[in-house]
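With one protein chain removed, the remaining protein chains of the complex are shown where they sit.
Residue numbering begins at 1 within each chain, and the chains themselves are lettered A and B in the order written.
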Amino acid sequence: MTWLWFHKLASPPHFYRIAGRWLPWLGWSAAVLGVTGLVWGLVLAPSDYQQGEGYRILYVHAPSAWLSTFTYTTMAVSAAVGLVWRMNVAHSVSASCAPLGASFTFVALATGSLWGKPMWGTWWEWDPRLTSELLLLFLYLGYMGLRSAIEDQTRADRVCALLAIVGVVNVPIIYYSVEWWNSLHQAPSVMKFGKPTMPASMLVPLLMMFAAGTLFAATMVLMRARGEILRRERVGTWLEAAVGESVALTGEKR
Amino acid sequence: MEAFLTWLAMGKYALYVWSSFGLTVAVVLLNIHWARRSFRDASEVARRRLAMRRSDQ
Partner (left out) sequence: MTPRQQRMTLVLGVVAAVALAGFLALRAFQNNVMFYFDPTRVAAGEVKPGQRFRLGGMVVKGTLVRTPGTMDVRFAVTDYRHEVAVSYTGVLPDLFKEGTGMVADGQLDASGRFIATQVLAKHDEKYMPPALSKSLEAGKAAAAEAAAGSQP
């Protein structure tokens, strides 16, 4: 049956094991790609004909903005799966997305501001793209606040899932805001159908940063989700084995 | 050395470029720290719960 993997991942011990096996690979490839992309983007890539060296902010701004919406979509989809299939693992994944997503939404807004001041001539404008991205930050913060405010786990899962699902409508608004309305923010250069408006010498390190960011997000979400599973699991001999192992691991580190 | 200083100056954008990259790296490191701590805390909670159950029996 092709749905076997889906049902297998729904089982906490299986998810815990699989995620644990993937973590080092995801984490280390994110680190290698990220460091390479940073050095390439900061040192080797040529400067821009209009923005000079200032354009290099793009190498952290665009991947952060991508992570902010990609993580939100993951959070909403896993929340929906958790609601529909009553799947605890999916709620754990959804909960693990929020802190990461919130921090990268903040990075996207802050680096955008640091680019906007010299290039546009302003730190902040109530432009549709900027405003909808700010709304995304509030959605993340609202999700985290709601989760910590509700004591009962099952109720917290359901209420937060509903908030995440309602907020997903904002994701296409962020993406298309620069096309639907007059905006100060430019249209995408890379994340679009058709040819990127950027030569390969600048594009390659940028794509590396996109890949590194995505792998990093996966690492963080899986790491937190494993913890979330341990926190929720009540019984099972596997839990004893897992906790014993993780205590032994952290014991060595101390 | 001079080439290095020119690179550090980033045209006239040193302040903007370096604070952007600095902020991003700081947030990445903080996320790693938070995620590890959250996992450690969670296993601690699970371990204590198991120990309590064992002592109850």
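The working rule: contacts are C-beta pairs under 8 Å (C-beta built on N, C-alpha and C of every residue); 3 or more make two chains touch, one makes a residue touch a chain.
Since this is a predicted model, take the numbers as computed values, not measurements.
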item: Displayed partners of the chain not shown (whole complex); value: A
item: Residue, one of A:Ala19, A:Leu33, A:Met202 or A:Ala217, that touches the chain absent here; value: A:Met202
item: Hidden partner chain, touching residue among A:Ala10, A:Leu134, A:Ile150 or A:Ile165; value: A:Ile165
item: Touching residues (missing chain, whole complex) on subunit A; value: 46-51, 54-55, 58, 80, 83-86, 118-122, 125-128, 162, 165-166, 168-169, 173, 181-184, 186-189, 197-199, 201-202
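Keep in mind that, in the parts below, only the chains that are shown with their structure count from here on.
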item: Mean-CA-position distance for subunit B and subunit A (Å); value: 14
item: Of all residues in subunit A, those that touch subunit B in their complex; value: 34, 38, 42-43, 47, 52-54, 56-57, 60-61, 64, 99-100, 103-104, 106-107, 110-111, 114-115, 117-118, 216, 220, 223-224, 226-228, 230-231, 233-234, 239-240, 242-244, 246-247, 250
item: Interfacial residue positions of subunit B with respect to subunit A in the complex; value: 7, 10-13, 16-17, 19-21, 23-24, 27-28, 30-32, 34-36, 38-47, 49-50
